[in-house]
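Before we start, here is the structure in question, set down as structure tokens.
Here the complex is missing a single protein chain, while all its other protein chains stay put.
Think of it as A and B in the order they're written, each chain with its own count starting at 1.
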Amino acid sequence: MRRAPLIVACVALLLVPAFSPSDFYVNVGTQILIAAIFALSLNLLVGYGGLISLGHAAYLGVSAYLTIWLVTRAGLSHLPAAIAAVALTTAMSAVFGLLSLRATGLGFLMITLALGQILWGLAYRWVSVTGGDNGLSGLRRPHPFGIDFSSPRAFYFLAAAVFACAFVLIAVLVRSTFGAGLQGVRDQPRRMQALGWHVWLVRLLAFVAAGFWGSVAGVLYAYYNQFVSPHVLALTSSAEVLLMVIAGGAGTLLGPVVGAVVVVMLKNVVSAYVTRWVMLLGLVFVAIMVFMPEGLVPGLDRLRRRRLAAGER
Amino acid sequence: MRFWLIQSLNGLALGGLLFLLSSGFSLIFGLMRVANLSHGAYFMLGAYVGLSVLNAGYGFWAAVAAGALSIAVLGAIIERLLLRRLSGRTFSQVLVTLGIAFIIADSSLLIWSGDPMPLPVPRALMGAVPVFGVFFPKYRLAVVGISIVTAVALWALLERTRLGAMIRAGVDDMDMARALGIPVPRLFTAVFCLGSALAGMGGVLGGPILSVYPGLDMDMLPLALIVLILGGPRSVVGAFAASFFVGFVYTFGQALFPQLAYVILFLPMVAALVIRPSGLFGAQTA
Partner (left out) sequence: MSADALRLSGVSKSFGGVPAVRGVSLAIAEGERRLLLGPNGAGKTTLFNLVTGDIPADAGGIWLFGRDISKMRPDHRVRLGLARTYQVITLFPRNTLAHNIELALLGLSPLRWSPVTLLSRRPELRERALAVLDRVGLRAAADRPLSGTSYGEQRRVEIAMALAQEPRVLLLDEPFAGLSQEERRDVQHQLAAIPRRVTVVMIEHDLDVALSFAERITVLHQAQSLVEGSRAEVVADTRVQEVYLGA
């Protein structure tokens, strides 16, 4: 199977940060993985479903809040709390999907934005439950089977394992018969309907799948930061993950991962040298939209093919 | 009784500001089909520019003019250099405006630092006047007055001038407008400038009431979206009514249910979108 070397390379790449001498880079690696899962989840909607959402932070945020709240305030142990957080957030995504899919295109965008804003407002104001601006803290990382996940390295491996699962399962979904239908619905919804596909339900299921994986990222986020504040639910959060997907290349599997790498690196690494990383992010995004609107992964691939073709002459 | 009166007047003031913010947003969306996600940033930047002009010793009205003009120029540059390049690809344009919002927000943080800063009220409008037995700041009444004047001016522009006729034609049927020989690219630039100018002006005028701070852009943008959805993209009257409706709901919501203020604000919007999704955005696919 010709895929084998590529898979080995990817696994190796995945493991590299774990062997970095500096905790800082291990942590950056973890952040990248969490962001990558988050971006992959949004990509199901944006890239494969053709539905641009500006409210996706809702699923990461609510899941993170639920995780921390269930463990620190309700006394649940880690695994049940994580499962409950994911389950409840996924249920919420089903409800939000029902509301949002009353429209497509710009209407859909606005409803997702509005719903995200409502959650942000709630997180900000409902101080008794969410801690308001101060957020929720106090989450300790678990240590099952003698592994102490407070160690950055150990946590990195956990995040990598979850990422690998997410990547594989999402890749399978995208290449499945349902996935083919989802992309068909993205391209020609009326034709798909005329071929017997239940367009609205296909979209709703994609919405829920996106919410599910977003909530998985949220649980990791909660344990990584051991803290959550309303900022995670702000419009800028949703905008950031959308940037990751579009900049990297919506509708590809690697695109969101690359986008996550770019954004997180800008945030953490570049910000050590350049204080204005947000501006840089905006500039990078504008540049990509103007010169490579399909995103980095397809754009670079296009350049590579053109260079190959030119080289052959 | 006092409470209701004060809140109503506050609601009016906020409504007036929202109209200044949203009229430009709705105009741009109505004609160009672009949800200008940097509109909140324009509002905020206008306020910052006004602040600097004031700090340099100039008068309040000079600051307002500077705010409007500077953002108009910025809007013209962005439209001409970026949006026009992406003409026809609405989603790319919308996403570019998002990137620009980020750039403006961070640049503002760099230039003006992160402390919230109220703009000083112009001396002529300081103090309060009695309104139905309650003392209400002159400035806020002036803001309401200015928004009404702007609304009338905008309405007159759209209904009574050639430019307005071209804009309305473009809003109703872009292809037909093009076919009639209307210079669409230049019209887009003009409208984008006008919308931006309104936002910039609104920012300065809002300065004494809202202050200016990092995050003002993302606070204001969703409000402009709500007004667009409730008021529709086609009418000044709709934007006007919706702005004041939102101003009232927000003000009373804040006063009565501070914990649920945001929910109260967005619920009508979600309801409107959920119940009548196609009304605003035309035919849906499938």
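The working rule: contacts are C-beta pairs under 8 Å (C-beta built on N, C-alpha and C of every residue); 3 or more make two chains touch, one makes a residue touch a chain.
All figures in this text were calculated on a predicted structure; none of them were measured in a lab.
Listed by label, the shown chains that the missing chain touches in the whole complex are A. When the whole complex is considered, the residue among A:Thr72, A:Gln188, A:Asn225 or A:Asn268 that touches the unshown chain is A:Gln188.
Considering A:Ala74, A:Val127, A:Ile147 or A:Ala180, the position touching the chain not shown turns out to be A:Ala180 (whole complex).
Looking at A:Val172, A:Ala287 or A:Leu300, the residue that reaches the missing chain in the full complex is A:Val172.
For chain A, the list of residues touching the undisplayed chain reads 172-173, 175-181, 184, 187-188, 190-199, 205, 209.
Criterion: only the chains that are shown with their structure count from here on.
By the touch criterion given at the top, residues 52, 99, 102-107, 109-111, 113-115, 117-118, 120-122, 124-127, 185, 189-190, 192-193, 199, 234-236, 239, 242-243, 246, 275-276, 278-279, 281-283, 285-286, 289-290, 293 of chain A touch chain B in their complex. Across the complex, chain B meets chain A through its residues 33, 35, 82, 85-86, 89, 91-92, 94-96, 98-107, 109-110, 218, 221-222, 225-226, 229, 258-263, 265-267, 269-270, 273-275, 277-278, 280-281, 284-286.
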